[in-house]
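Heads up, one of the protein chains got dropped from this complex, but the rest are sitting where they should.
Chain nomenclature is as follows: A and B, assigned in order of appearance, with residue numbering initiated at 1 for each chain independently.
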Amino acid sequence: MSTLIADGREIALDKDGFLCELADWSPAVATALAEREGISLGEVHWAVLAVLRDFYREFQLSPATRPLVKYTAVRLGPEVGNSAQLNRLFNGTPAKLAAKLAGLPKPTNCI
Amino acid sequence: MLIVSRQAPWAGPAAREALDIALAGGAFGLPLAILFLDDGVFQLQQGQAPAALEQKNLCANLQALDLFGVEAVYACQHSLHVRGLAAGTLAVEAQPLAAEAITALFNRFDEVITL
């Protein structure tokens, strides 16, 4: 358990740095979470995070890498929706890290 | 691998477990199919609103099968019929199979898990 200060609030994180309460998420929270990972969120990052939040809204679960790549390709095109690009954007662990920054629960089928 | 899911969605953990096996296997690129049999076909019922049960939303999760690489989704025709469900009205697209086709399906895969 740790906490994150963003939006002038104190936000609870679990031991892996995921939000304890999904409702705590905001763009400012995402920016603060990304800083902890050494990532400065660019336009493409934001697009992927939005796609992930849509994925969660639709399927009520966090995607593993394959479905994340597939779904991103459908939504943002193959230039973003491929594993090389997603790996580059999210430090090599897109399913886990992008879910974290998007305020989703930790993917269950993820090593 | 063939996963046979034959329990109703909210009766216990079996339906959830069968789906988790399918999603995990699919995420790792395992060639697999899922067959809904007996009360398992109730998982495919449209319009389920399980929010008050406070469990993970199985219906929404089922929609993700395709994205997780599980493209072969089947339902037992007899099970659907006796429960008053029609193949065309399901929340998840599933190919209805007659008994002989299910016999063949069992024997097409190296492994079968029935839950």
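The definition used in the following text is that a contact is a pair of C-beta atoms (placed from the backbone, for glycine too) under 8 Å apart; a residue touches a chain by one contact, two chains touch by 3 or more.
Assume contacts and distances are computed from a predicted model.
The chain that is not shown, which UniProt protein name from "Potassium-transporting ATPase KdpC subunit", "Phosphate import ATP-binding protein PstB 1", "Nitrate ABC transporter permease" or "Sulfurtransferase complex subunit TusB" does it carry?
"Sulfurtransferase complex subunit TusB"
Name every shown chain in contact with the chain that has been left out of the document.
Within the full complex, the chain not displayed touches B.
Per the definition of touch given earlier, which of B:Leu37, B:Leu58, B:Val73 or B:Ala94 contacts the omitted chain?
B:Leu37
In the full complex, which residues of subunit B touch the absent chain?
Residues of subunit B in touch with the missing chain: 4, 6, 14, 37-38, 76, 78-79, 99, 102-104, 106-112, 114-115.
Everything that follows uses one rule, which is that only the chains that are shown with their structure count from here on.
Roughly how many whole angstrom separate the Cα centroids of subunit A and subunit B?
Taking the average C-alpha coordinate of subunit A and of subunit B, the gap between them is 29 Å.
Using the touch definition from the top, list the residues of subunit A that touch subunit B in their complex.
The touching residues are 58-61, 63-67, 70-71, 108-109.
In their complex, what parts of subunit B are in touch with subunit A?
Touch residues, subunit B against subunit A: 20, 23-24, 26-29, 56-57, 60-61, 63-64, 67-69.
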